[in-house]
Structures are given as C-alpha cells and as structure tokens.
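Sharing a structure with you now.
Apart from one protein chain that is not included, each protein chain of the complex appears where it belongs.
Moving on, here comes subunit A:
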Amino acid sequence: MQVYARLSVSNEVSKMFLKTSFCSVGRALWNKSTVLRPQLPLLNQTVRSVATRKRFYRKTGILHSGSNFEITLDQRKLKTPRGNLFLVDSEPLALAVAAEWDAQKENIVQTSMHLSTLCNTVIDNPNNLNKFDIVQYMLNYIDTDCILFQSGDEDDLYKLQVAEWDPIIQWFCDRFRVDLHKTRNIGGPSVKEETKAVLSKYLMSYNFAALNGFVYGVDTLKSVILTCACVEKVISVEKAVLLSRLEEEFQLGYWGRVEWAHDLSQHDLQARLASTALFIHFNSTSNSIQIKNEMTA
C-alpha cells in the first residue's frame, strides 16, 4: 500500500501502468504470505480504498453516545472501511483519532493515520481473528524474536547487543519468572513451553482491541519482548525503536546516515509504536476501570 501511495503522484499514464503491474505482482506475493491475513479479499479492492482523497470536511469532533464515543467530520459520523459506525470506548482515544483526521491538510493520507487504522481493524476485524489466533501468532513470534538473535561473528556488535539487549531480556525473565536463552548462531533459540504458557496467560488478560495493538507493535519492532517492555512502560517508545534498530545504528557508525532511508524508517517506526502504546493503554485502562466498578458494586 505504501508502494502505491508513493507512486500516486507520477503522471496519469505511468500511474495506470504501475497500478496494474503492481497489482499483479502484489497479488502473486499476497497468495504466498498467509500468516495473519488468510481471508483478505483481492488486493485490488484494498488498493482502491486507499487511493488519495481530498479533505472534504472542515471541523472534526467527538460525540458521546452511551458508553461509547463517535467521531464527527463536520456533521457526518465517521465510518470504518466496511461501513460500520466508528465507535471507541475511550475518550482520549476518540480525541486523538479526531485530531488525526484534523491533521490531514489537503489530502487524506490514511497510511499515516495509525490510530484510526488500529481502531478500524478492531471494529471491522477483516481477518476474522479471535483472541486465541492473535495470542498464538505472538507465541510463534517469540521463537524468532530479534533480540534473542545476537551477532555470531562481529564482536563489537555483540558487545553492544549484550550491553543494550541483555538487560531487557533479563527484565522479561524477572517480570514473568521465566527462562529465556539467546542464540549466537543460525539455529533459533528454544523457548520452553512453560515460558509460552506464562506469556499466553499474560496476553489473554488483555482485551481483543489491545491484542490487535500488540500485533501491530510486534510487527513494527520484530520483537515480542521489546513490545512487552514498551507496553509495561519499562522503556520509552524511542528507546524501544532504537533497540529494535540496534544493528542498523551500529552499521551507521561505519557507513554513514542517509536521511531518506534511516531517519525516515526511524520516524515511521516510532510513530507506529507510539500509536500502538497509546492504543493499548487506552484500551486496557478503560477495561480495568470497569472491573473496579463491578467489584465495588
């Protein structure tokens, strides 16, 4: 989708050409990657729905309806791509989404609206996932967690990884009372079943919306451990992204920094992870407030 967005300013003819060629290539790739997206419709439809639109509203706001909040664009109520009403149950989240729509100046760039994307995914649930599917995805992911693979041949990099990554691994082990072992060769680390059981219990305590946020975070950082550390507010978003890009930063020291590659990806990842952290926070605090009320009642 980002590829398409980048292409969209070239002239009409090449746009048509690129659109068709990208779709055929994209669809071929799509059929192969079935990890969490088994039931998505044709890519063509998806591409069409993110085509650039002009901003068509002046003011954005929120409405309080029952225990939920809706977003308004002038007089219209915001809807999801599937046509469902856009509803969230947290006021700050609704305000942040409204601000996100307000931040679109001339065109509506939906690829940059991470909070809206997350809410849409939860409301529409385009992949028909349930909590168990998501938790299973995360449990499988921890086998290839990026901070458990440390450099086997570059000693300077290894030292840096030990200094930066090991405290986080240690925190994870202490927090969940589990045992994790990193690896320095291509054979993956073996994560014990007990570890996965503990992690599964922890993740199941979050609601469906927050778990969707977790998946977004894990896909951003390529690490379940770093995502947990950020969600638990142990490390800041900037720090988590830095740790996830540690090898890139190390190589930058030798080869130099290129703004349109390194800075761009850094800010992209930071925006994604920050939106995830906010999303999980707002979706889990409202939950805990409800539980407390139930207990006192």
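Keep in mind that, in the parts below, a contact is a pair of C-beta atoms (placed from the backbone, for glycine too) under 8 Å apart; a residue touches a chain by one contact, two chains touch by 3 or more; residues count from 1.
Heads up, the rule we're going with is that contacts and distances are computed from a predicted model.
Chemist: Which of the following names does UniProt give to the chain that is not shown: "F-actin-capping protein subunit beta", "ubiquitinyl hydrolase 1", "Vacuolar protein-sorting-associated protein 25" or "Protein FMC1 homolog"?
Modeler: So the chain that does not appear here would be "Protein FMC1 homolog", according to UniProt.
Chemist: Decide which residue listed in A:85, A:103 or A:252 touches the omitted chain of the complex.
Modeler: A:103
Chemist: May I ask you to list the residues on subunit A that touch the chain which is not drawn?
Modeler: 6, 9-11, 58-59, 61-62, 91-92, 95-96, 98-99, 102-103, 105, 109, 112, 114, 233, 236-238, 259-260, 263-264, 266-268, 270-271, 274-275, 277-278, 281
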